[in-house]
Structure formats: structure tokens, C-alpha cells
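Omission of a single protein chain aside, the complex is shown with its protein chains in their original locations.
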Amino acid sequence: MKAEKFIGYQKLLSSITVECQKIDDIGNVASYIPELHHIDPNKLGVHLTTIDNQNFSFGDSTEKFSIQSISKVLALALAIELEGDNLWNRVGVEPSGTAFNSLVQLEYENGIPRNPLINAGALVICDILISHLKKPKYDFLEFTRNISENPNLNYNSKIAESEKLAGFRNASLINLMRSYGNINNDINIVLDFYFNLCSIEMSCQELAHEFLFLASDGINPVTNQRIVSSRRSKRINAIMLMCGFYDEAGEFSFKVGLPGKSGVGGGIIAIYPGNYSIAVWSPKLNKKGNSYKGMKVLESFTTKTRSSIF
Amino acid sequence: MKAEKFIGYQKLLSSITVECQKIDDIGNVASYIPELHHIDPNKLGVHLTTIDNQNFSFGDSTEKFSIQSISKVLALALAIELEGDNLWNRVGVEPSGTAFNSLVQLEYENGIPRNPLINAGALVICDILISHLKKPKYDFLEFTRNISENPNLNYNSKIAESEKLAGFRNASLINLMRSYGNINNDINIVLDFYFNLCSIEMSCQELAHEFLFLASDGINPVTNQRIVSSRRSKRINAIMLMCGFYDEAGEFSFKVGLPGKSGVGGGIIAIYPGNYSIAVWSPKLNKKGNSYKGMKVLESFTTKTRSSIF
Amino acid sequence: MKAEKFIGYQKLLSSITVECQKIDDIGNVASYIPELHHIDPNKLGVHLTTIDNQNFSFGDSTEKFSIQSISKVLALALAIELEGDNLWNRVGVEPSGTAFNSLVQLEYENGIPRNPLINAGALVICDILISHLKKPKYDFLEFTRNISENPNLNYNSKIAESEKLAGFRNASLINLMRSYGNINNDINIVLDFYFNLCSIEMSCQELAHEFLFLASDGINPVTNQRIVSSRRSKRINAIMLMCGFYDEAGEFSFKVGLPGKSGVGGGIIAIYPGNYSIAVWSPKLNKKGNSYKGMKVLESFTTKTRSSIF
Partner (left out) sequence: MKAEKFIGYQKLLSSITVECQKIDDIGNVASYIPELHHIDPNKLGVHLTTIDNQNFSFGDSTEKFSIQSISKVLALALAIELEGDNLWNRVGVEPSGTAFNSLVQLEYENGIPRNPLINAGALVICDILISHLKKPKYDFLEFTRNISENPNLNYNSKIAESEKLAGFRNASLINLMRSYGNINNDINIVLDFYFNLCSIEMSCQELAHEFLFLASDGINPVTNQRIVSSRRSKRINAIMLMCGFYDEAGEFSFKVGLPGKSGVGGGIIAIYPGNYSIAVWSPKLNKKGNSYKGMKVLESFTTKTRSSIF
């Protein structure tokens, strides 16, 4: 990996982002809780970190936002290390098809969620973490801080509380799984942990740093710390590609060509294995629940730099 | 209605019941809570009350058992009087098809249950009752006592508690409906009320007396008290016929030919409009969740007496 | 049964029908084939026949129309006599829930349709008839003519051909059932038979006469000819009540309170066991596919005459 490989990235990122700032924004900011709804919809930031620690930023790249579902990947990374491959007895690795039938599939498949990145799967991951961790919320936050040696990561408890008040659908999912015996801990504790986990805030810069280990075979290349094994790093990337974008995974895998994960707060992280991690943020979501401009920026950038795993 | 019409009923009931006692019992006693599981599986009782108050009994007809889902009909009868026809905006009157897809249908139909006799529908009815009643548990019990002027009706709080501990699937349903805005009261209060309601205990004799008003156009013919309007009495009977036996409504409507409702405690009530109500009890359930011998007794009795609405 | 019981029926029928003629008609005439689409939407007829052969008519009661799905009941009546109770191994007796999932349920239930009145079930019935009859189309027509001693009943082959050209969904259903081994004869022959069967034309008068045997325990009371056994007459009535009105069976069972069957041509037959059969016809269909004014006429008439099985 040589530095010149990335010459021109800064210029390209800037011009693409400027262009995306101009286009009409389709879609809507998430509105089911006030904390997400009141975000300035015009925010747009991007940050790219290479595995040899070159950094390229543009726009609102240092402003924190709620990473929401993106944190499911971090939860999986920790759970897989603590529980080992037994974890796959309780959650699958296959795409979930359309969103509409999450409850249907849970019923047919006896309470085993299709993958760890849909809500049901993430709830099982949370249940597993609670079984392993002494102080789940504290320990998980420490884990996320250690990954990128960033002490400034925190939950937003106000968001977590709001989510809880609106979280009837998640309560429905977890009760259903409990009826099949796939939840071991107290339901309210698992839900509380889950909503806190989704409330973590990061800037694009922090997000790119946090996920860099997945571009580098499981090792944070800046600190040389191994976060997950090489094999599990591959598995996590594979799961992100298959399941990271709700009902738009196929579209994303083609247009962007990289594994990644989006959150309802408007953030997206994408990984180019062996090369870089890139985080974008723009709050307005398309109909599938993924950041409209975030996907535009990534599509344009990966096309122009010919970054694609395919 | 003349007395001679029912000549021979006692002899027939006795001989049918004796015969049913002899046959091998297929199926199993409900086992999801210990209170139901530990019932003597050989219990068998039957009681018939005509609208001119003739009574015929056999077997364990004065022993109380948990009427379970049968109480959903009483809840409906009260809710329909309190809420009026607006009730039908929140719950349907159509059969639910197979049991397997209760959650599926709730999803497609935006949280509106198909009918008031499936669990989801009964939870909505409970929510409506709570909105109307000052002391829901007390008031509902009074309502059931008044119907048949029977002060000996009571909840079994031990059963209600057991149900609550095993009630994850109902918690899943109610949370899903809440996410669609079809539950207005606190979820835990509605669940508590629902489980108490299902825990009411009656003997066959009490059950037949309690439901006699549905054989008499909404009036208890013994006390001359109107419980529901004539029109609503018909509607409740129609709903029982369509929806009263889970996935076996069609089978029951043919074999027995009367509207009715079964409970997981092994009880069944059936109504011959203009003639009589009949209650049977035998704890072992067939695969569809209805009392195996209870259905046998009813099928044999209605066939031999040519009681059928068809 | 005495004649005076029906005094006033003619006057009532006339006044109800006149009133229904005045109300705005909601809904649309079936449009998937031109032969049904070009019907005069203002047609309205009604005919009632009592089991002692009193007849009351009003409006367009002697004009023939396409009875469509109503003929499924006649096919069932013949099949049940030819095949006996083995028939129930190949088709169920339970309501189908919502229309949307006919294919779903066929998949889950291994190609066994829920009941004989949905399309899939009627196709199985047709397959059974073909296995039994030497000249299926000829023999079935003879059967329908014999029931009411009416030689003027005929298929409308032009309608049958049009249906066939638009019948992809039925072709999908029958192929799916064939893949599960629940169709024995050549698919094209079964489909041709099915579409012919649905193309039979009757007037309200003819329809009421044709179905009178179901009001009289399986015997045509005019000719004293037994069509089906008493037991099977009850079963057919029970199936009509549970499954005769698509997704509106519960609504019909309450509002009209009688077993019946509708067709997409705008006809409805209803049976008051022990009393009469009544046929109505008005081409505009409500959203559930049942005649809007036809249901209005029946609801008003049965309410005012207190005809209800409940």
C-alpha cells in the first residue's frame, strides 16, 4: 500500500460532496423521535481513512450524530469474540428479504432472526452481550472507545429514552423471540441496553477511525491492536454486504460495491478491504431508510476511484 | 317452546356421556402453565339449560374449571354495549384463517385484529373495557355475576399470574398493536386484565346458565334481564360460529352445527338460538386446541336431537 | 310450515327493492372480461321461493345473468355425492382468511385448498368431477337441469372462452396444486371445465328454484327428489356460511344471518333452512367483490322478516 495510491482523493471527495450539496435532497429526516427529527437536514459530511492512516475530510465531518443501527456491527464484533461461533446457533447469516416480514420470518424460523443486523438479530446480540458482560453498558462503551482509542465516545441517554418510549415494535420482536426461548435475560434490560447502544454518537471522522479495523483484516492499523480475528473480520464484512442496507442491500452492493452499514440518523460506513474505511452523513433518508445523499456521495466516489470488491 | 320438546334429553345426555367416557381420549391437557397441566385428564361433565329453564346434567357438571378463552365472549358482550358499533373500527368480524399467521395478518392489516375471539382481538376488547370501566377487574366480574345472578364467580389469581409469566406471545401481539396505535392504555395493565379475565372459573352448570342469554335474543330468560340487544346477540352468535374454534371453526360448524366457543381449559359452550345453551368440559385437547371429548359429546348430542342451525 | 307465515313477503320485497333502486350504487361492474363488463349496471332483480313453493319476485327477476362462483356450490353438491367423504382429504372446510394469501396458504398446506368455494378448492372439485363423469360438461349440465327440472339452463361458451383467456391466476393455482399431486387430470381440461361451469346463466327465479333443496334438508320440495343427503345439505350450508363471501363472510353472516354464496356477475343466493331460498341480482360489486345492492336487499329483507339462523 503506497501513499500515491490515494493522490487526488481529497480533491475528489471535496468536489463530489460540493456537487451533492447542490442536488435536491429527496426523502425525509427520521421523525419517530423528536431528537432525530430536529436535526438540520442540510448537514453533509464525509471522512475517509486509509489503512496507512491518511485522512481526507469534507463538510460537516467533525460534527457528532446518532449512529443508530451502525452500532449493531460493533455489538456483533464484540459478541462474536465473547461467544464464539455458538453465536450462529441463535442468529443466522442470511439476508432477510423484504422488511415487511420480519415477524413472519421469526415465526417460521422459530424465533431465530435471519441475521445480526436486523433489529431482531441485534436484540439477540444484546442478550448475548448482557450474559457475558459484568456492566454491559459501561463495558460496551469501553469496547467502542478502545477500538479507536477515542475516549470521547458516549451514549446519548436522551435519545435512548425517546427510542424506548417509541419502541413498541422492538418490544413485540423481543417478546416473540422470548416465547421461542431465544432471549435469556430480562426483556426490559435487553431493550434498555439495545436503545443505549443505538444512541452512541460519532462524527464521520470518528466513525471512519472506529471501523478501520474491518479494512485491515481485524487489526486497527493505527494502533496495531487486533479487534477481531482475520476470519471474523471477513465474516463481518460479508454480513454487512448481504444485510447492511435493509431492503436495498443489492442496490448498494452494485452501486457502491463495498460492504457497509447505514443508520436511521443518516450515517453510512463503508469498508474497502485492504484499503480504507469511509463514513458519510446526511440526515434525509430515502424510502428504504438509507441516507439519500450519503449513498450518492459513496456511489460517485467509489465509481470514480474504481473502488469495488467486484 | 314447550316442555315436551326436550323429553328424552336427560337420558340421551347421560348415555352419550357414558359412551364418551369409555372411548380412548386423544390429545393432551394444556401444559404451558402448571395450573392447567395438573388437572385430572379424565374429568368429563355436561350441562344443558333450555330457555324455559329446564336443566339436564351429567358427570362432573358442577366442578369448576378455568374457562379461559370462553370469557372472551363475555368481554365482547360488555364492550359492545359500552363502546357501541365504533368497536368495529378497531377489530374485525372475519375468520382469521390459520392460526399460524396471527402476527402476519396484524402486520398487513395495520394492527387491526381479524375478530374479537383471537388473542389479539381480545386484547383490544380488554383495552376498550379498561377505557370505560372505573375498576376494570371488579366491574367486569360484577358484570359476569349479574348475567346469571351468580355471586360465586371469581378470578383465579394464581392462574392469572402463571399465564402472565408465560405470556410472551401475547406481549408480542399487544406491543405490535400499540405500534399501530390500536392500544390506548398501559400495556401491562391491559395484559394483567386480560389474564385475569381468562382465569375465571365456572362449572358446566354455571357456564350454561351464564350463556343462556345468547339462546334467547340477548335476554336472560330466567331473570328476564336484557344483557345485550337482540341485534347484538345475533352478531355475537355469528362471530362465535365463524371464529369460535380457532382453526376448526368450519369443522365444528358442520359437526355440531351451532355457534360456540372453546377454551384451552377443556370447556366448550354452544348455543342453539331459540332453544338452549349447552356446556361441556373435558381437559384433553385435540391438535387444534379444542376439547377432544367435548366436541364428541356435542357432535353426538346435536346429531341425535337434530339440533342445527343449518 | 304454513302459508300465512309468508303473508306480506311480496309487498315487503317490492318496497325494499324499490328503495334499493333509488340509493346510489357504490362499486363497479366486474371488468376483467368484456362479457361481464358490458352488463347494464342498473339491473336489479330478486326472487324468493318457499319450501311449500310460494314464489315472490320483483324487478329483473327473470333475466338471465352469469352466476359465476355460485355454481361452485352445485359442483360441490355433485362431487360430494360421487366421491363421498374422501373428498375432504383433498380440500378443507375452513375459511380462508384474507383473499391475498390464497397462494401462500396453498404453499403451507401442501396444495390442499382451505375450502371448496375459493378458486383453488373449486378447481380440485372440478378435477374430482372429471375423474367421475364420462362427459363432464354434458353430465354436469344435466345434473343442474335435473335439480330444478329446468331444461333451459346452459353454459355461455363465449364467457367461458373469455375467462380462459384472462385466467392466468387460476392457471397459476392449478399448476401449484399439481406440483403437490392434488390434481389428477390434464390441467387444460380441468380449467376448461371450470370456466364453463362458472359461465352457467340463470335468472333470479331459476337460481332460487335451483337452490331450494338446501332449504329443505337436501330434497327439492317441489319435485320431492333428493339431491344430497340431509347431512350433506347441512354441511354445504355450513360451508356457504363460513366461506361463501370471500373476505366478507363474517359481515354477511351478521347482516344477513343466512348461509349464501355470491358471484362476480352480481348474483347472490341465500338459504333460510326450513323456510326459503332467495336470489338477488345487481351487477355492481363492492370492494370485497360482492353485489353492493344485492347485499342491501338481503340485509333489509332478513332484518325486517326476522329471518336469521342466529
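The chains carry the letters A, B and C, assigned in the order they are written, with residues numbered from 1 in each.
Here, a residue touches a chain if its C-beta (ideal position, glycine included) is under 8 Å from a C-beta of that chain, and two chains touch if they have at least 3 such contacts.
All values derive from a computational prediction rather than experimental measurement.
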item	value
Shown chains touched by the chain that is not drawn here	A, C
Option from A:49, A:68, A:115 or A:179 whose C-beta touches the chain left out	A:115
Sole contact to the chain not displayed, among C:28, C:172 or C:303	C:172
Selected residue (touches chain absent from view) among A:5, A:37 or A:235	A:235
Contact residue for the chain not shown (choose from A:103, A:200, A:243 or A:269)	A:243
Where the unshown chain meets subunit C, residue by residue	100-101, 103-104, 107, 168-169, 171-173, 175-176, 178-179
Positions on subunit A where the hidden chain makes contact	92-98, 100-101, 105, 108-109, 114-115, 233-235, 237-239, 241-243, 247-251, 253-254, 257, 259, 273, 308-310
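Just so we're on the same page, only the chains that are shown with their structure count from here on.
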item	value
Given subunit A and subunit B, the chains that contact each of them	none
Interface residue identity across copies subunit B, subunit C - same or different by half	same
Separation of subunit A from subunit B, taking each centre as the mean of its C-alpha atoms, in whole Å	49
Centroid distance [mean C-alpha coordinates] between subunit C and subunit A, Å	56
Separation of mean Cα positions, subunit C and subunit B [Å, integer]	32
For subunit C, residues that touch 2 or more chains besides their own	none
